[in-house]
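Missing here: one protein chain of the complex. Every other protein chain is in place.
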């Protein structure tokens, strides 16, 4: 009789543990919510791959239209290393960049990359801004509380 | 005599600077410590490369077992762009995903990617949740104080 009782208790315990584990895994999911009035995000580009460049610009378009962030989001893009290609007049991103600039997106370039690669500012679009180093910008913006996205 | 004294002082200064520089470089290293009771992390996947997908799932397994974070860490995975492949029933990650889901990991997908690529929700696993945009989720979770990992 005692054996049966012990078995019964064991089965019960096991069942409730299983149910608990199940519940834990299935807790109701809530997407992040936007409680603040204003958000800042720094987008990072350090690659020249065409798919990557177009991808980051499409991502920025999408996030500006995310119903949670619409009208609340300021974006700065920082390019360094191979990412500088996005800003060259000789390449084909002018239209996409200006469309985003007109939505308030700010474009910044690492001055160190310019120096290392001997690129003249005239080779880049006039609306590009310069920061001492791309990595410095990434670190300082995080300390200012900005979100960072490196897609 | 004065010359000798000056030389001696110079040598002393130089030696102490060297020792100081050495000490600075060799300061005792301490891994980060977990003082809080609960941590949240958002894992990002935007690639379809099999090595990347398996890598991120293995990383999540490892971090859940990190003695510093064990039992304290809640993880949400956000997939966007090519990352959606991880959730397709047609691909081979079901077993790995369910093992993590059973440990409480939550899987979220960018709804914008679904729309752009005309993917039906039926093509993805039932336990996948949806957020308006993957990039919005990345920005908002950072503002909520979450850590972000993009391996």
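The chains carry the letters A and B, assigned in the order they are written, with residues numbered from 1 in each.
The rule is short, and it goes like this: contacts are C-beta pairs under 8 Å (C-beta built on N, C-alpha and C of every residue); 3 or more make two chains touch, one makes a residue touch a chain.
Everything quoted here is computed from the prediction, not taken from an experiment.
Undergrad: Touching the absent chain in the whole complex: find that residue among A:30, A:120 or A:144.
TA: Considering the complete complex, A:144 is the one touching the chain left out.
Undergrad: Give me the subunit B residues in contact with the hidden chain, please.
TA: Subunit B touches the chain not shown through residues 21, 24-25, 27, 29, 31-34, 36, 39, 41, 55, 59-60, 62-63, 65-69, 73, 147-151.
Undergrad: Please output the residues of subunit A touching the missing chain, sorted low to high.
TA: Contact residues on subunit A toward the absent chain are 46, 80-81, 101-104, 106, 108, 112, 129-133, 135-144, 148, 150.
We adopt the following convention: only the chains that are shown with their structure count from here on.
Undergrad: Taking the mean of the CA coordinates per chain, how far is subunit A from subunit B in Å?
TA: 13
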